[in-house]
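Notes follow once the structure below has been shown.
With one protein chain removed, the remaining protein chains of the complex are shown where they sit.
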Amino acid sequence: MEVLSFTENTGLIALLVAILPFFSFVFILSSNKQKGANFALSTSALSFLLSLHLFLQIWNAEPEHVQLSWFQVAKVQFFAGVLLNNLSVLMMVLVSGISVLVHIYSREYMKNDPNLNRYWAYLNLFCFSMIGLVISDSLLLIYLFWELVGFSSYLLIGFWFNKNAASQAAKKAFIMNRIGDLGFLIGILIIYAQFQTLDLVSLFGDKGLLSSSFIENGLWISGSRNMPEIWLSIAGFSFFLGAMAKSAQFPLHAWLPDAMEGPTSISSLLHAATMVAAGVFLIARIYSVFDPLVLDIMVWIGAFTAFMAATIALTQNDIKRILAYSTISQLGFMVMALGIGAYSESIFHLTTHAFFKCLLFLAAGSVIHQLHHYSIKNSHGFDYQDIRFMGGLRKRMPFAFLGMCLASAALVGLPLTSGFLSKDSILIRTFEWAASREGVFVILPWIMVLTSWLTAFYIFRLIFRVFFSESREIKLDKLAHINDSPSSMTYVLIILSFFCTFIVFALNPVSFESSWLWKGFQLSVIKETRFFHWLVPLIINLGSILLIMFAYRIYVLDKSSKLTVGSWLYQISIRGWFFNEIYDFMFVKSVEKLAQIIYQFDRVVIDGLVIALATITQLLSSISHWFDRKVVDGLVNATGVFSGYIGRFFRTFQSGRLQHYLITMLLFVLSFFILSYLI
Amino acid sequence: MGQEQILFYFFGASVLISALCVVLMRNLVRSIFLFFVTLFCLAALYLFALADFIALSQVVIYAGGVLVLMLFAFMLSSRELLNSIKPAVSGFKVNHLAGILTSILFLFILFRVIIKTNFNQLMWIQKSIPITSNENTAHQIGIHIMTAYLLPFEILSIFLLMVLIGAAHLARKGGKE
Partner (left out) sequence: MIPVAHFMFISASLFCIGLYAVLTRRNTIQILIGIEFMINAAVLNFVAFGKYDKISGGGQMFALFAIVLAAAGVAVALAIILNVYRYFKSIDPTKTDTLKN
């Protein structure tokens, strides 16, 4: 009894964690008062505390699984419930924790927005759907929350929908996510067709259906059912497609940089820390569905995405776009890590990344916030997100500067930061994995190392541009008016900075194996090579430090660089490898062409048919009109006229004249006579 | 052909011709006078049927009664009657044609019946005793009236009285109010 009630309580608490933000969403939407901020903050804080409680209970303990019968289709029962294991409680704490911080931050950041209530409502809707996503125990529920997450992301990106770019970006994000959602749905359908259930535990558990299914003679066999082997790969790829869209992997990455049109606090919560991690989370949640083929695809896509995004980030000028590409790059790392089987490393990096990327965004938001105020006050027309117009803010905004530095160090993977542990662990695993493979896989770790070095360059380019060199726009005497952001925003930065240090995750600053988080997911199957464990971090850090110095030379000391604006490499980078153009050409143009063809088809064939039909109908009706007029009316008239004639004829007999009657009578009598003679 | 036949056909022809003239004549007075001729000739024909009393009464009643009555009728009445009679707007009307056709048809049928019938073969004619020319029919008729035909005779007399009164009443001048 005791155990049961405990289990029940856990499930209820998890439900409460998810429902609280939803409750606040409904409440804020239904009330017109501007009290949304306090309410949202209190519910999210409560939700965070509850999830923390759950985390402490579940972490490294037995997973809890509570479910209720939801509905029944034919003989198949569908369950809805809560599955709490290490992964989900970690994500839960991550989401609700960062959400609380973003709530606090947003109170100040969004203070003057006229539609604040809507902002809080959307934010809470997102929290509800994200927490629902991580605790759901069935693919169907996950899919529902997946869609909700995408929808709330759409709402938040387009929060300033009267800005054309924002509404376009929201639309783009939504459409690109649709592609992924389609893949997810296909995957669900294949799984359902094979196993007749969508329950996560029975499917992907230790002794689940997937691990007991096997491949023999080209058939994928599970129990009495089987289907061709290829369907397993297709299912895996379909799920991966869903994850790709959500986690902005190539080729579905193009929406994330545009999503930066939303408020910066949103970018930090959704598009850096949590929502984009949903794809990685999904892959981790259903890990056993991926067969080696799909894992290899995952590796290459992740690696390519990481590299491509890093190169693009090198030249971007919009502060948020640099961070967005950095996010894509880091997500690429995580996906690649999952692809090579570095499961725990990937989750580890997801967690640390959530904190330092959130910090990066919030610090950048702080800068933007202040510059925005400045530009409004002085009616300067400059773009307050463009790093080319910034500079020298180090002294004016020390907390933002320090936060950003710490987060950047974590991003680069410098020692004593959380990033050093997680990112280098991924790189080490990559080397180890590549050592066990042959051929083209050998270059993979070097790509990742290169990416990592590029990361160091672009993030410090940003820092040097913003905080060190002199501003090109803002005169030094005016700088006196720029301060650090209000205290509540600063506190958030400080808290997040704390989470970027190694101490939160491991006591030993150089060994990721000592991290409690890494130990929570003992799934790695890669053969360890101790040799890499000190060599790889060394290579990376040396290279990074060199590149940071190089960046310092270029941007602070203003030395010329080889990477000039005119070169084609620069063009490729700043235009984002021309993906927008390619998509525009490949999809938008062709869709437009198709639309035009269909339009012409409509005009010529459909309209033609309709017009022809109309003409034929008209013709028929005119024929029938003629027929009516001439034949039917004619018949009627003829009947009338005939009757008239008969009447007139018989009227002659009724003349009232005696002689006529007599004649008639006689004629009849005579005709009888004649007839009697004739017959 | 004996004398008798010649006379018979003469009278027969004059009956028909005069009757036609009576009918076709426009002038009413002339036609009434021609009517005399017809009636007299008819009376002559009755003689050939050995009905001398009938011939006599025909002459007396018709020539002496009916015709005088007719002449009186319109001669004693107003002038307008005579005037209106005269013009008799003619024209070969449909009515006219139909009348002619009907009459001719009727004539044909009658002729056909007569021709088809062989009178000498009829039973009652063969059995009968014909009247001979030297008999006194007036005597016979007197006996018949007073015996076999007494009732019709009496009815006829009453009828004649009624006619007399009725005609007198109708012909009363200004006899309405």
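As written, the chain order gives the labels A and B, with residue 1 at the start of each chain.
What we mean here is this: a contact is a pair of C-beta atoms (placed from the backbone, for glycine too) under 8 Å apart; a residue touches a chain by one contact, two chains touch by 3 or more.
Here the structure is a predicted model, which is why all the values come from computation and not from measurement.
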If the hidden chain were put back, which residues of chain B would touch it? 4-5, 8-9, 12, 15-16, 19-20, 22-23, 28, 31-32, 35, 38-39, 42, 45-46, 48-51, 53-54, 57-58, 61-62, 65-66, 69-70, 73-74, 77-78, 80-81, 84-85, 88-89, 95-96, 98-100, 102-104, 106-107, 110-111, 114-115, 117, 119, 124-125, 128-131, 135, 137, 140-141, 144-145, 148-149, 152, 156, 159-160, 163-164, 166-171, 175
Residues in chain A touching the chain absent from view: 656-659, 662-663, 666
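Throughout what follows, only the chains that are shown with their structure count from here on.
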How big is the gap, in whole Å, between where the Cα atoms of chain A centre and where those of chain B centre? 130
Help me check something: in the complex, which residues belonging to chain B touch chain A? 95, 98-99, 102, 105-106, 109, 112
So in the complex, which bits of chain A are touching chain B? 659-660, 663, 666-667, 670, 673-674, 677
